[in-house]
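Shown here: the complex without one of its protein chains, the others still in place.
Showing chain A:
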Amino acid sequence: MSVEVDVDESDLAEMVEQVWESYLDPEGVSPLMQNYDHDQPTEVHSSVSITGAWNGHVVYASSRAAAQRAAAAFLAMEIDEVSEEDISDTLGELANIVGGNVKAMLPPGSQLSLPQVVLAPESTARYPSAERISGIYGTWEGEPVSISMWHASAETKEEGA
């Protein structure tokens, strides 16, 4: 059984804003500018799955340049010093932070998975029987970034969940 979720785009936007304020744009000079383009191309993505009372995924996707910039901000280093591993770790943590905050707004009885990172466009990912229910889409310093929520029907609940 899966319950209706009460996390809307304004909730997601607030979470994203907190991530930017805390880690990606502490000076408040380059926020994520929403463009509402849910089909904008991305080059890398990360996700966490939520299973239990609610089943679905929270996906963070961006261009490679935006991921590199995020890693530099997270690790307080120059953009050209950022390694592939730094990018992966940062993408995983971004999905984890947003996913954890989403989970906190869901009914009790849900589990959050460890993050999964794919250095390939979000368009290569498939979430069987899941549909995108909300998202924040925009650009960060001109580079595409999106955070989306996917709701899976109960039948696709992961084994053992």
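Everything below uses one rule, namely that a contact is a pair of C-beta atoms (placed from the backbone, for glycine too) under 8 Å apart; a residue touches a chain by one contact, two chains touch by 3 or more; residues count from 1.
Criterion: contacts and distances are computed from a predicted model.
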Practice item. Select, from "GIY-YIG nuclease family protein", "Two-component system, chemotaxis family, response regulator CheY", "Phenylalanine--tRNA ligase alpha subunit" or "RNA polymerase sigma-70 factor, ECF subfamily", the UniProt-recorded name of the complex's unshown chain. Key: "Two-component system, chemotaxis family, response regulator CheY"
Study note, to complete from the structure: Filtering A:Val7, A:Val44, A:Val59 or A:Leu112 for touch with the omitted chain leaves A:Leu112
Study note, to complete from the structure: The one of A:Ile79, A:Ala104 or A:Ala120 in touch with the missing chain is A:Ala104
Check your understanding: Which parts of chain A are in contact with the chain that was left out?
Key -> 18-19, 21-23, 71, 74-76, 85-86, 89-90, 92-93, 96-101, 103-104, 108, 112, 114
